[in-house]
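Here the complex is missing a single protein chain, while all its other protein chains stay put.
After this line comes subunit A, so read on.
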Amino acid sequence: MTDTMLNSNVAAIDRPVRRDIGIKRRYAAERRFRFYGIVAIAIGIFFLFALLFSVISNGYTAFWQTTIELPVKLDEKVIDPNNQRASNPNVLMTANYPVLVRNALAEKLGVPLTNRPAMRDVSKFVSDGVRNQLREMVVANPSLIGTTQTIPVLAGADIDSAFKGQFDLDVDEANRKVSDQQVAWMKTLSDEGVMKQEFNTGLFTYGASSRPETAGLGVALIGSLYMMLIVLALALPIGVAASIYLEEYARKSRLTDIIEVNINNLAAVPSIVFGLLGLAVFINLAGLPRSASLVGGLVLTLMTLPTIIIATRAALRAVPPSIRAAALGLGASKTQMVFHHVLPLAAPGILTGTIIGLAQALGETAPLLLIGMVAFVVGYPTTPMDPATALPVQIFMWANEAERAFVERTSGAIIVLLLFLAVMNIAAIILRRRVERRW
C-alpha cells in the first residue's frame, strides 16, 4: 500500500529534477587542485635533489688524488752543478727539480731522454707542484742530494681527470687533453701499483694555486675560522645585550620603536649592501687592511646581529613571567633577575639562534667580494689582519676557472661547505630538541 501511495505521489506531484550542482565537476576541480599542490612540492624536492646530485656527482672525486710513487735520483749535477750550495743557499731554491722527476719517470717508462715529443708528454704527466715538494725536501735536508728517494708525486691535472675516468677516451686524440701514449702509460703504471688514488689531504691544506692539483682550501678554511670566531665573539654578546635591553628594560618609546623597525629591516637588507658599508667604513675610513679576515668578520657580525637579536628576543619572551615575579619577590634586583634567572633559562634558545646565524654567515659570499677577499693567497694567514679568503669566496673563485679539474674541486669545496652547514644546523636542531623546555 505504501508503495502504491508513493508511486501515485510521484506521478501526482511533479517532483523537480534534481538541480545539477556540478558535484562531478567540483570534485574533479578538487582533485586537480590537490594534484597541483603535490606537483609543487614535488618540484621543490626534485630541485633539492637535483642540486645535491649535481654537486655530489661532480665533486666526490675531488677527495681523491692520483699520485705516482717514483724513485727520484736527487742528482747533484742537476741540483747544484757547480757545488756552490755551501756559499750560496739560493742554489737549492732555484734548482731545476722538475727535470729530476721527469727523468725518473722517463726511466721508469723506458722513454729515451732524446725522444723530445715523448718527453713532453712525460713532463705533462706529473704536476708542476713537484718543484715545491722536492725543494722543501732538499732545503730541509741537503744531505739527501746524490741519493735516490722514493717519493709520491702528484699527477698532472689532466692525467688526474683521465685516471678518474672523466675524459671520454673515444674522442679523437687531437681533441682531448690526454694522448694515447699517456693513457697507455697510465695503464702500465697502475698495473704495477705505482700509480694510484689516495685520499686528497692537499684539498684541505694547500693555499691558492693556478694548478688545480695543488689548489686547496687551507687558506679559506683558516680565513673562515677567523671570521666565525670574530662573529661569535662580537655578535653573540652584543646581540644578547641588545635583546635583553629591548625585551626586559625598554619602555615602549619612540626610540625603542625605531630600534625595533630598524632591526627587522636590517635583517632584510641585501647582503651586498653590508659589503659596501664594510668597504666605506672599515677599509676606507678606519684604514683596516683589505682582504683581512678581521674586516670580513666585522661585516658578517653586522649582518648576523639581526638574526641573533630576533632569536634571542623570542627565547627571552618564552621564559614565563612567573620566573621573573618569583625572583623579584625574593628580593632580587631587576639586573639580578635577568642575569641570574631569565638568561640561563633562555640560553638554549639563544645558542640555537646563534648557531643558525653563524651558519648563515659561513655561507655568505657577496659582501666578502667587495672587501677584497677575492685574493690569491698562497700562505696561511697567521693573524686576522693578514690577507685571507673564505670558503664560499674560494668556491666563487674556482667556479670562474675553466679547467675540468677545477669543476671537480669547486664541487668538492661545496661539499665541504655543505657538510659544515649541515653539522651546524643539526647541532642547532638537536640542541633545540634536547634542552627546549615546555612551560
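Going forward, a contact is a pair of C-beta atoms (placed from the backbone, for glycine too) under 8 Å apart; a residue touches a chain by one contact, two chains touch by 3 or more; residues count from 1.
The rule we apply is simple: contacts and distances are computed from a predicted model.
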item	value
Chain left out of the displayed complex - its UniProt protein name, from "Fe-S cluster assembly ATPase SufC", "ATP-binding protein", "Caffeyl-CoA reductase-Etf complex subunit CarE" or "Phosphate transport system permease protein"	"Phosphate transport system permease protein"
Options A:134, A:316, A:370 or A:388, residue touching the unrepresented chain	A:370
Hidden partner chain, touching residue among A:309, A:327 or A:342	A:309
Sole contact to the chain not displayed, among A:259, A:288, A:347 or A:431	A:259
Touch residues of subunit A, complete complex, unshown partner	26-27, 29-30, 32-34, 36-41, 43-45, 47-48, 50-51, 54-55, 58, 237-239, 241-246, 249-250, 258-259, 261-266, 268-277, 279-281, 284-285, 302, 305-306, 309, 333-335, 359, 362-366, 369-370, 372, 374, 392, 395-396, 399, 407, 410-411, 414, 417-418, 421, 425
